[in-house]
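Removed from the display is one protein chain of the complex; every other protein chain stays in position.
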Amino acid sequence: MIHYVVRRFLNLVPILFGVAFVFFFLFNLIGGQKRFLYNMLPPKGRSVEQIEFYRHKYGLDKPLPLQYLDLVKQMVTLDFGKSESTNQKISYLIAKYVPNSAKLTFPAFAFEIIISLILSALCAYYRGGPIDKLLTVFSVLGMSIAMLVLIILGQTILAYQLKLFPISGWTRGAGQIRYLLLPWILWVAVSIGYDIRFFRTALLEEVHKDYVRTARAKGVSERDIMFKHVFKNAMIPILTYVVISIPFLLTGSILLERFFSIPGIGDLMVSSIFTYDLPVLKASVVVFTIFFVVFNLITDLLYAVVDPRVRLS
Amino acid sequence: MALNDAQIRLFLQEDEEESAARTAKYTGKSPFHLAAIRLARNHLALFCFVVIMFFILIAILSNFNIFGLHDRALQFNDGTMANRYLPFGSPGHILGTDNLGRDILARVLMGTKVSLFLGFVSGLLMVPIAVIVGSLSGYFGGWFDELSQYVMSVIIAIPGILIIMSLIQMMGKDFFTIAFAFAITGWVGLSRVIRGTFIQAREFEYVLAARALGANSSRIIFKHILPNVFHFVIIQFVLYFISVIKSEVFLAYIGLSMVGVPTWGVMIDNSRNEVINGNWQNLAGPTLFMFVFLVCLNIFGDALRDALDPKLRNM
Partner (left out) sequence: MEGFRMKTGKIGVLTVSLMLVMGGLVFAAGQQAEEGKVYNRYLPAKVRPFDPANLSDLYTSTLAGDVMEGLLQYKYLADNYELEPLIATNLPTVSADGLTYTFKLRNDAAFYDPSGKVFKDKKGRVVTSKDFAYTIKRLADPNVKSNGWWLFEGFIAGLDDWSEAAKAAGKADYSANVEGLQTPDDFTLVVKLTKIYPQILYTFAMPFTYPVAKEFQDAFGDEWTNSMVGTGAYYLDENESIVGSQYVLKKNPTWRGGTYPAADQIGPKAKSLGLDRAAGQKLPFVDTVVYHIITESNPRWLKFMNGEVDFMAPPKDNFASAIQNNKLTPEMVAKGVTLDINSSLDITYWFFNMEDPVWGASNPNGKKLRQAVWLSYDVAKYIEIFDNGRAVPAQTIIPPGLGGFDPAYKNPYQTYDPAKAKKLIQEVGYKYVDGKAIGPDGNQLTLTYEASGSETLDREAGEFRMKYLNDVGIKMELNLQDWPTFVSKVDEHQAQFGGMGWGADYPDGQNFLQLYYGPNAAPGPSSSNYSNPDFDKKFQVATAMQPGAARDKQYAELARMVVEDAPMLVERHRLSYGLVNPWVKNRFFRDIGAGYSKYIDIDLKIKAEKAGK
């Protein structure tokens, strides 16, 4: 078991190298260097010396392979330096922005999963009946609208016209919940469609298996079948699905952060692509990669716990 | 894999008499044919299929400038600024006009082409990559498996949005670049599942039997194992199609969608600044079309999956 964990953990290293390489490749291929330099220069008062100064400062005058190694070193040591568009220490920015994104996405995700589980269980339990059909329709509807549309509608109608929620903003302490309510609702509305469909299918796959027929024939109650057997067995794909989704939470909140003025990391990362803010881009990629690899590891561990064959392979 | 009589009966939910009449007709027919029959009985799915066909027709026809479609959609209405922001139901402009006086309906129809083709082409690019990589690495294992797993991990580790944005910025905002960018970032999920299926399947009896009989690997892969994942691939293709259409809206928001042609995403993005003044045309037009299309696609995709899935019954 330990071997397995260690092996999976060591996988992190080549992945980091790979990520660094792809990132490096993309950045240079899109002419990132030049654009990065120019983005730091002010609209007025540019000079040749300034351009050279920046080029040297970021080591962009070194040969490419050396630059690549520098990048890897930075990623491994988590040395992020300063954002060039704002000249603030990136660790400062991350420390300020990541918690806000987390407050938006983690509770929303939790609500989403819980509600989806409950609703899909209802679907599976009353399969074929009116509730099932209604919920299916409802999820299909939810899957057919783009997030941007919901945000525009939600903000304009629910917040502004009906005054049910604040339009946007942020504060400190518990008051943040007020500003998070509408974003949470919108997040859940957009996501549960997919989840309900998937969970329902996973549950139904189990329900139609032979052992369920056997259990029924043996006289086990529907409720017990549902909760003691079906749910447990369907947990594997469901859990996988849930855990796999987690690393994508950070970037999923971009639209919500921008429209609701929540100072989060999703917005920071997307902006850095447009401002060619290399240090912030690098830092975002590293944070995301680490996040992803860690959760991947957790999934694999869960697999190993559940399925002995995996451990031995 | 032909089904026997009893199974066919169960599949088609009919009694012995009806089935006796049908046996002559349907014995030996492929699962696809049976799936089509099953589908035909699902009236809702049929209706959705018709709607989808209708949309496809629009997509194809909008390539041509019939009824002056292109002119109405693209040209500025010189001199008649009064034409801007006409509301729904205006004479000559059922869905109104946008900020430059262009007809919304015409623009939405042209946008249909972009969205549909984008989804379709992305899916067409994505599926083969996923299937080939997944099946080969699942079946053969070894160094190819290790390598492909590594590549997949690296691709997923980088936020997809970054890759897409970089590719589009580098290669331009044209149709194939966008489709390619979506495909390149979207194949991993499907590939993993296919790989998993193949890992399991290669130990199954029918595979061992086929090998014992001397069938070569590609025959086993394509004729025996792959059809089992087909229903899954179909549903994934449909889901992917849907997600691409929705992602195009996000691309439009960040300014990376196609330029020069109206797309649903661009229209919705333009509407951001307009709804405050009660101008819902740019938002309502594309949303309506997108909604109808995606709902039908969803329902039809589901029905298709159910019809093809040998395991799922009675739903």
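Note that the chains take the letters A and B in the order they are written out, and that residue 1 is the start of every chain.
Here, a contact is a pair of C-beta atoms (placed from the backbone, for glycine too) under 8 Å apart; a residue touches a chain by one contact, two chains touch by 3 or more.
Remember, it's a predicted structure, so these values are computed and weren't measured experimentally.
Engineer: Based on the whole complex, identify which of A:17, A:241 or A:274 touches the chain you can't see.
Structural biologist: The one listed residue touching the chain not shown is A:274.
Engineer: Among B:194, B:266, B:284 or B:303, choose the residue that contacts the chain missing from this document, as touch is defined above.
Structural biologist: Missing-chain contact among the listed residues: B:266.
Engineer: Could you tell which one of B:100, B:163, B:234 or B:292 touches the chain left off the display?
Structural biologist: Per the contact definition at the top, the residue touching the missing chain is B:100.
Engineer: Tell me where the left-out chain touches chain A, residue by residue.
Structural biologist: 31, 34-39, 41-51, 53-54, 85-89, 92, 96-97, 118, 125, 152, 155-156, 159-160, 163, 167-178, 181, 221-223, 226, 258-263, 267, 271, 274, 276
Engineer: Tell me where the left-out chain touches chain B, residue by residue.
Structural biologist: With respect to the unshown chain, the touching residues of chain B are 76, 78, 81, 84-85, 99-100, 169, 173, 255-256, 259-260, 266, 269-270, 272-279.
Keep this in mind: only the chains that are shown with their structure count from here on.
Engineer: What is the distance in Å between the mean C-alpha positions of chain A and chain B?
Structural biologist: Roughly 23 Å, centre to centre.
Engineer: Provide the residue numbers of chain A that touch chain B in the complex, in ascending order.
Structural biologist: These residues of chain A touch chain B: 11, 14-15, 18-19, 22-23, 26-27, 29-31, 127-128, 140-141, 143-149, 152-153, 156, 204-205, 208, 248, 250-251, 254-255, 269-270, 273-274, 281, 284-285, 288-289, 292-293, 296.
Engineer: Could you list, by residue number, the parts of chain B that touch chain A in their complex?
Structural biologist: 150-151, 153-163, 165-167, 169-170, 242, 246, 249-250, 253-254, 265, 268-269, 271-272, 275-276, 283, 287, 290-291, 293-295, 298-299, 311-315
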